[in-house]
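Up next, chain A:
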Amino acid sequence: MTEQKERELYFWLRLIREFEDRISGLDKQGRIQGGVYSGKGQEAVVVGVCHDLRPDDWIFPLHRDLGAFLVKGADPNRLMAQIFGRRDGFSKGKDSFLHGGDFSHCIFGATSMLGSTLPVAVGTAYKFRIKGEDRVAIAFFGEGASSRGDVHEAMNFAAIYKLPVVFLCENNFYAYSTPNELQFAVEDVADRAAGYGFKGDVCSGNDLHSVMKAARKAIDRARSGEGPTFLECKTYRYHGHSEHDRATYRSEEELITWESRDPIERWEVYLEKRKYDIAAIKQEVGGKVKKIVDDAVAFAEASPVPEGPEAMDDLYATPITEG
Partner candidate 1 sequence: MRVDIVMPQLGESVVEGIVVKWLVKAGDTVAKDQALLEISTDKVDAEIPSPVGGKVVEVLAKEGDTVPIQEVLCRIETEEEAAAPPPEQPPEKWDEEEEGFPGAMARKTGPPIPPAPRVEPPKEAPRPAPPPPAKEGPKVRISPVVAKMVSEHALDISRIRGTGIDGRVTKRDVEEFLARADKEAAPAPPAAAKPAPSPPAPRAKPAPPAAPPPGAKITPEGDQVIPFTPIRKLIAEHMVMSKRTSPHVHTFAEVDMHKVVAFRAEKKKEGVSLTYLPFVIWAAIDAIREFPGLNAQVVGETTVLKKGIHIGVAVDTERGLIVPVIRNADEKSLLGLAKAVEDLGARAAAKKILPDELTGGTFSVTNPGQKGNLIGTPIINQPQVGILRMGQIVKRPVVVEAGGEDAIVIRPMMFLCLGYDHRIVDGVTGNSFLFRVREILEAGEFHL
Partner candidate 2 sequence: MPVTYIQAINQAMHEEMERDEHVMLLGEDVGILGGAFKATEGLLEKFGSERVVDTPISETLIVGAGVGLAIQGMRPVLEMQFIDFISCAFDQIVNMAATLRYRHGGQTSCPIVVRGPCGAGVHGGLYHSQNPEAWFFHVPGLKVVAPATAYDAKGLLKAAIRDDDPVIYLEHKFLYRRIKEDIPGPGEDYIVPIGKAALRKEGKDLTVITYGSPVHAVMKAARDMASEVDIEVIDLRTLLPYDWKTIRESVTKTGKALIIHEARLTGGIGGEISARIAEDLFEYLDGPVMRLASKDTHNAFAGPMEEYIIPNQEKVTEAIRKIAAY
């Protein structure tokens, strides 16, 4: 890996963290409304998977993956406007957070029925296959969504046609409050891959190297026509399910344990061992990401609040007006 690449990855990790922290702060200040689902602590997963996807590869992020938007190329300003529910957001205010994707960067907007994007990702991958395009689709889902039927139907179909899709499971140990052991009886969700007839892999989602390595293999496999991979990244969200969840269902000790495995600090240790001037890098990158997020907030706050009647727009591509 080149130094430039290593620094770029660090920039993405820090930008996402800055974005997440800022949104949590804005939420506490009451400057944004609606649900805020922090992915703080899970940054290495989205960076490791998305950092060298091609612009025409498609990603299907879930509600906690705003980092995936950023790394895939979405404009931070528009992303912030989206979170603010403003007219410049991807949804133009019709929904907030990550329910509006950015099609110009091949990013699909999820619904709240998590796991429901997997069949869509599979349909997209099917098109890539029949049109002979060497593009891939990355379907993100939590271990919570893995219990849903959509996930099963999607994986089964993808296996039959060896579709170019990566099923990227972010196992952060809790489906809202429900721990892994109340969700499934296997150790690793990725074990299920065998039941479909494709490869399952597990990696540490807090270790960027580990994610990058596993993701590389899965993406290459998809792109070369060898079919899907179930890649499970074990990770942890520092915050509750949403900002309004105090997460009393888990112990402080558990949280501290995971904080000690912080993906960004790990990367800093790595950069330090590479003998880079880590203090200078931290300062430089810190200033840069702060500026980007400052600008994004300013942009979002200046973006118009949509008017009530705009709620009737964009329902139909070919509306039929009443005679």
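In picking the candidates, the idea was that all candidates are chains of the complex that A comes from, given by their letters.
Everything below uses one rule, namely that contacts are C-beta pairs under 8 Å (C-beta built on N, C-alpha and C of every residue); 3 or more make two chains touch, one makes a residue touch a chain; residues count from 1.
These figures come from a predicted structure and were not determined experimentally.
S.K.: Here chain A stands alone, and the other chains of its complex are listed as 1 or 2; which of them touches it?
M.R.: Among 1 or 2, only candidate 2 touches chain A here.
S.K.: Quick one: in the complex, what on chain A touches candidate 2?
M.R.: So the residues of chain A in touch with candidate 2 come to 89-95, 99-104, 108-109, 111-113, 116-128, 130, 137, 149-150, 153-154, 156-157, 160, 313-318, 320, 322-323.
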